[in-house]
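Only a single protein chain was left out; the remaining protein chains are all shown in position.
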Amino acid sequence: MTLAEILASAFPGGHQVAKNNGVLTGHGSLRGGGQALLVGTLDQTALGVDEAIHLARFVLADLKTGSGPILVVVDSDSQRMSKRDELLGLNEYLAHLAKCLIYADMHGRPTIGILYGHSAAGAFLATALATRVLIGLRGASPAVMDLPSMAKVTKLSVEVLEEKAKSTPVFAPGLDNLAQTGAVHRVWNEAEPLASQLEALLADMPEARDIRDVLGKERKGRVKAADIAERVHALALAQ
Amino acid sequence: MTTVQDPESSIHRADSTSWYEASARRRIELLLDSGSFHEFIGPEMREVSPHLRVFDLPEQFDDGIIVGSGMLGGLPVFVAAQEGRFMGGAFGEVHGAKLTGLLRAARDVKSRPVLILFDTGGVRLQEANAGELAIAEIMRAAVEARSAGVKIIGLIGGRAGCYGGGGLTAGCCSALVISEQGRLAVSGPEVIETNRGVEEFDSRDRALVWRTMGGKHRHLIGGAEVFVDDTAPAFRDAAMALIETVLGLSLDTLKSEQLRLDTRLQIFGTARDALDIWTEIGIPDAGSVPGMPAEEFIVLADKVRSIDHDAR
Partner (left out) sequence: MEDITFHHYTQRPAAGNKHVAIVGVVASGNLEVLAERVLSNDQFKIEIRTAAEGFESVWSAVVADFVERYPTGGLKFSINDGGARPDTVMLRMAQAVRVMEEG
């Protein structure tokens, strides 16, 4: 689905977005009433300091007086790889965007990520992975690291990596692997109106806490993480 | 269950308190009050990564991170220390989960600050999805903890630096301490060069790497609140001082942070090199900064910058 199709399907009552150099801000009218705040990336744009601060500003401005969910639509490259962005402290800008989204989610503004295109690494962390619920659409291509880069670092061929990836969802890119490890909560059915699926999700949102490790364990994609975190948690509380 | 300590440094460099040279275990030993450290899921529990065998890679019994509780100047704290020499200190499934659990505990206990001793290249490729997810969970837990008033202090000064998802995690801390040897960034020098060419970033130009991502620059531009010499006592003193001054996370904090980062872009957004930024900040001879000894640099930096206690 294209971004235009997604927005039309999710907001039959209308939406207004402003696009600036690969980032998007705006509002969508929810079928059940009220509005959703919209932020996101498009055209596989790299997420740099300028893009991140722009999106964070829009989210923050709405937190004092606004209400309703925040939808984060994602089709980006990785973080912008440049001297300038690192010089200016890209880690702080990306962290700030993530903090704003996480804070919003903790304070009455449920955040829903909609991964419809690509995303990778630092951009993925600051957007899609900073939401409470991450929805995937078929055709989305999330990646932590692409296989050719992995091949270069590990000195294994792409073919060998692809073969190893058949037995584990833990390193190779792709929507199914990210669903199995717990990152993607649900994949929406594009044959059904997105507005219905969005409405159903909003009516039945999980609590505002991080259950991704539990999901990963249930789906057998990440079998150790939830237990290790729980054990450390218990040991620490006993101090 | 007894505490396990690494005697490596103490046998060969009995007097050395170099943060950079020390193992993660040795850093904890030097940082905390003597004998106060208690490890959670220590190496004798053998919770190794389940994902390295398929790549014929060796495991480490603690999966490259040590977490536990201890005392810092008599104050109860939680501590996490990454071992930068194992798999580049990278985040894997088990490694990350140990830190996630620690931060969630801090959130629930509320009264114990957390010290994170970063030494990481980012996500462990062989477990990329698990590592990335772990970092996402760590960031969430950090924001939850800070919102509950927990102080999270990051310490950066090891071999692997603090890159990738580590850089984003550091950005979620209340404050950071960094040394000359420390580097803090998202993309590493080689990755930038591979993707954008040597004209964009020459990864073999060490001076460029340190000007752009190193401790002195991060301190001057505001990316790290405190700069210290490469000694454990200096890191310890800095951590204790920061715990006294940092505040919790609120909407006002985020708004102050927005202003801080907006202002930085406005003033320095067109700078071509760190030297331009340092000159703009008010340093008379920017070229002398890299070679300047720590103590002299700290005095100079104090004159030209200020800590924004309300931001982060």
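We call the chains A and B, going by the order they appear; numbering starts again at 1 in every chain.
As a working rule, contacts are C-beta pairs under 8 Å (C-beta built on N, C-alpha and C of every residue); 3 or more make two chains touch, one makes a residue touch a chain.
Since the structure is predicted, the reported quantities are computational estimates derived from the model, not experimental observations.
**Student:** For the chain that was dropped from the view, give me its touching partners among the shown chains.
**Tutor:** The chain that is not shown touches these displayed chains: B.
**Student:** Among B:Phe86, B:Phe235 or B:Phe268, which one is in touch with the chain left out?
**Tutor:** Of these options, the touching residue for the absent chain is B:Phe86.
**Student:** For the chain that's not shown, point to the residue among B:Ser16, B:Gln60, B:Asn195 or B:Thr279 touching it.
**Tutor:** The missing chain is touched by B:Gln60.
**Student:** For subunit B, which residues reach the chain that was dropped from this view?
**Tutor:** 1-2, 4-8, 11, 23, 25, 42-44, 46, 53, 56-62, 83, 85-86
Keep this in mind: only the chains that are shown with their structure count from here on.
**Student:** Which residues of subunit B touch subunit A in their complex?
**Tutor:** 38, 40-41, 47, 50-51, 54-55, 67, 69, 76, 78, 93-94, 96-98, 100-102, 104-106, 108-109, 123, 125-137, 139-141, 143-144, 147, 164-165, 167-172, 184-187, 191-192, 194-196, 200-201, 212-213, 217-218, 221-223, 249, 251, 254-255, 257-258, 261-262, 264-265, 268-269, 271, 273-274, 277
**Student:** Please give the residue numbers of subunit A that touch subunit B in the complex, ascending.
**Tutor:** 49-50, 53, 56-57, 60, 63-64, 78-79, 81-83, 85-96, 98-100, 102-103, 106-107, 121-122, 124-126, 129-130, 144-145, 149-150, 152-154, 156, 164, 167-172, 177-178, 181-183, 210, 212-213, 216, 221-233, 235-237, 239
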